[in-house]
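What follows is a single structure, written as structure tokens, with notes after it.
Only one protein chain is missing from this complex, and each of the others stays in its spot.
And then chain A:
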């Protein structure tokens, strides 16, 4: 076997290797005729026929409005029909390989690879003007659209797409190129847009500002590096520049001295820039040191930047160009003396059953652990299986010399490489490097496999790596349900046999596919296996089975789900109220929720519901009163409804409610009368308040009438009058009243109310009328009438009380100290 280093090219201070990954499986594809976008991380390739190129007429009709989707090995996955109404202005891929298309009318659609629409978003405009796309660019989780009327729209999150508009400078002019800095790379956390124009300007636009830079020459191409830190741009006179995206540093200026515009510029990792001069059949790699490397091609090519290299796609093959990592150089480099290289050689001599290796390894035991890990790391970089084996074998041999080497990294690498070798095969055709695999993670890889319907491989990988496989199974089952050759019974049986014992399986999602395939019976049977009610209920509703849905919702007592069913029932015209009541019968929880909703929204239904449920007439009466208290109806209506409630209270023999409602109706009529006569508001006041208001207005006769009509107890009437007089400061009237009539509430309240209103002199009028001498003393003291207080104490012959008074009185007052 030849040394791998023979394929390396020394470049700058490093080695680069261009590896052939696949011979393309497609036939007669000429990349020159297509617009091409490939998903990163060894992902799928989408080909859209380029309108501006002339191609063979016979293919046009059949493949009109189609995007072809191929694997990197050139295997056709699907022909995606994007419709004939709109034109595609830009397209690209999400990380889990869904195709994003931006149409000329600013609609963005995300398709799965078999042509199903997953998300659609259009700019909704209040005045329904149609925006037309001028330039658009897609990245894996968003898009930027510049319209013909120079408005700039950004979509940042395709799972919840929303348009945000950036303001565009007025001097934008004719655009030469447009590039995006993804939000995760920008300082502000918002997408930044770079636009260059023919007027030699570069605009950097984000959500709240625009920066304008003037250049000496026009920029023709812009390209941000995969880490977002660097920006490469190419100018009209053939200068390539690399600067930082914060525009603070300048790293490279490389003069081509050629006016030929490269077809594509692309980054190889973030290290070098590649220029695709198709017309000259050259691919040029330029390094920061200004050194360059030329590759010759005799066919069109397409460049796809990866995190750790670059994929080069031609009509015939797919290649991967990347820097050779240091660990690999150390092992295979010509004349390398690193210990990992020695370990590798030693392992080779082991193969040849020579003992030379043993000595070598024992010579530097302290360097062995690092050498072992280096061999393992190196195995992750190489693609050939036999070379992987050899490197791992070297690591295994080295490991056997050590007692305490952590086995895990070796075992993990073996597992990961098995998985990677599987997906790198021609059939799946995903040339994922180990570093890319680390970056996207196993979850996304599984998702891609499922999306491509490689369920079996995905399942095997899950089992092999011992990770959750429920999602693979569910998605498999969803496909299974669509089967047209098998009977429902067979499908159910084969699904249950595979998924029945698994945990966390969402049977609801399988059932929903069954339903959308109009296999209702199968769907219901599948739903029985679903553990979570919140999954069952919505689907049962969709399946127009509200009765069962309601039962399931009540079973888990989730008010939200119950409401979901109730709202469905209320909004569905083909369900009449009787069947609504039938479904509801004996379901108290649902009934209570419906009542709550009806009180808020639908009073009429509530009455019918009450009568249907044979609720107590009292409840109906109370409901009427609630209604009658609403501000939205007029007085006559209020009285009418209150009269109706009387019937209900009569039926239920609720005499108290009946009586006070009758009282209330009487009251309202009286109030109406007063209101007209006095032009003051009475309605809404209680009996007390009404009486008080009348008294305040000096309408004693009317107040008395109130007292008589509503049988106000004498005590309470006195209190009302007392407060009313005090409020109006009618002290004389109050005193006359107190003298003429005997108070049933005593005279303490009179004193209190005078003190409270700060009319102490008035208060003094009533103290002699107070019966309890203690209270008399108390009041006198509060009014600072110490002599009077003392008099009472003396009159009562209470020495202690007198003492108390004296102790509080000012010294200069002549209070006797003995009785």
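Going forward, contacts are C-beta pairs under 8 Å (C-beta built on N, C-alpha and C of every residue); 3 or more make two chains touch, one makes a residue touch a chain; residues count from 1.
Note that in this section contacts and distances are computed from a predicted model.
Per UniProt, the protein behind the absent chain is "Vacuolar protein sorting-associated protein 33a"; the candidates were "Origin recognition complex subunit 1", "Guanine nucleotide-binding protein subunit beta", "Vacuolar protein sorting-associated protein 33a" or "Cytoplasmic tRNA 2-thiolation protein 2". If you put the hidden chain back, the residue from A:113, A:445, A:687 or A:754 that touches it is A:687.
Considering the whole complex, the residue from A:116, A:502 or A:560 that touches the absent chain is A:560. Contact with the omitted chain, checked across A:81, A:116, A:165 or A:700, is made by A:165. Checked against the hidden chain, the listed residues A:715, A:772 or A:787 yield one contact partner: A:715. Although one chain is not displayed, its contacts with chain A can still be listed: residues 123-127, 129, 153, 160, 162-165, 189-190, 207-208, 504, 531-533, 556-561, 563-564, 567, 589, 592-593, 595-597, 600-601, 622, 625-626, 629, 631, 656-657, 659-661, 663-664, 667, 679-681, 684-689, 710, 712-713, 715-716, 719-720, 723, 745, 749.
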